[in-house]
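One protein chain is absent from this view; the other protein chains keep their places.
And now, chain A:
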């Protein structure tokens, strides 16, 4: 423990929070929301309503064979705060006939973001300062407004996620439930969550300035939300609302739905959500490193174990590199040999007298002449033979036709 000293005059380090804030503003903030819910339950409409901005998104089909996740990043600015907001939505959740594996892609996605951060953290040369943090800070789980109870898939999914992410359950399309039914529904949901041991995010109550409002808000969970992409003219203003023949549901009216409460709670507890996400990350990291074989067996072993792993991998990699290098070298040597042989052959051919076209033709001509000369000789020989044969034949014939008296 250190002794506390009193200052005799103003020093000026009370500007530290401002210095830190100035840097954070320059750097910008980021926030990542994951929306899980069935197709058509109003995820896109709610996000647009929460941030009062129309985030473009095409509606998806019901016929996807497996659950996928779609992520979009937006830059929002309010006064001097620049927020990089990433909204990840499930696509095709609850559409399959067999929903057994529905939650797996979601778990995998959340883990993948932790993994990406861990990889960056473990790099030798890393840039954590400028790393775009994609870890999910809050998960809005959309419950169907059946008015009855949670579905099995809801329980399964939330249970698989509650140790990895902050879960805020919301009732989607809540304008289809009456107020009294809603109260009963909320109570039922909360008791089911408790009895199934599912941990949902509780708004922090340790700070006195917010503990009261947070305790009250915790009592409104799950939030009954209504979202709308359309605006309706009420009086002389355009407000986000849903127009029915029997009335208009105003998204931003706290009597009509809890959308504004959700918005307020998300915004004023962003820092706490991020802090709790960091804690989830630490758990993930711990598991992951333990799986890799690192242990905190004692004060001496701490750096060595992780470093040993890194060292071992580095050696492995160096050996692999050496092997590859050798391989490439061999291939290079081979190629050089081949090329050398090729060049040698070409050189040999080149060292033969190079004949011009004319000379070639002359050669050809001479060769032809020789050949013709030979053929001519042959022909002349044949002709001579023929004449001889003819002469003999004629003389025989004349002897036959003109018998010569023998005296």
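Keep in mind that, in the parts below, a contact is a pair of C-beta atoms (placed from the backbone, for glycine too) under 8 Å apart; a residue touches a chain by one contact, two chains touch by 3 or more; residues count from 1.
As a working rule, contacts and distances are computed from a predicted model.
Looking at the choices "Aldehyde dehydrogenase", "DNA polymerase epsilon subunit 4", "Large ribosomal subunit protein bL19m" or "Neuronal-specific septin-3", the name in the UniProt record of the chain not drawn here is "Neuronal-specific septin-3". When the full complex is taken into account, the listed residue touching the unshown chain is A:3, out of A:3, A:179 or A:357.
Of the candidate positions A:184, A:230, A:254 or A:282, contact with the hidden chain is made by A:282. Panel shows chain A; residues 1-17, 19-21, 23-26, 29, 50-53, 55-56, 68-81, 83-84, 86, 88, 104-105, 108-109, 111-113, 115, 119, 122-126, 129, 132, 134, 207, 263-264, 267-272, 275, 278-279, 282, 285-286, 288-292, 294-296, 300, 302-304, 306-307, 310-311, 313-314, 316-317, 320-321 of it touch the chain omitted from the view.
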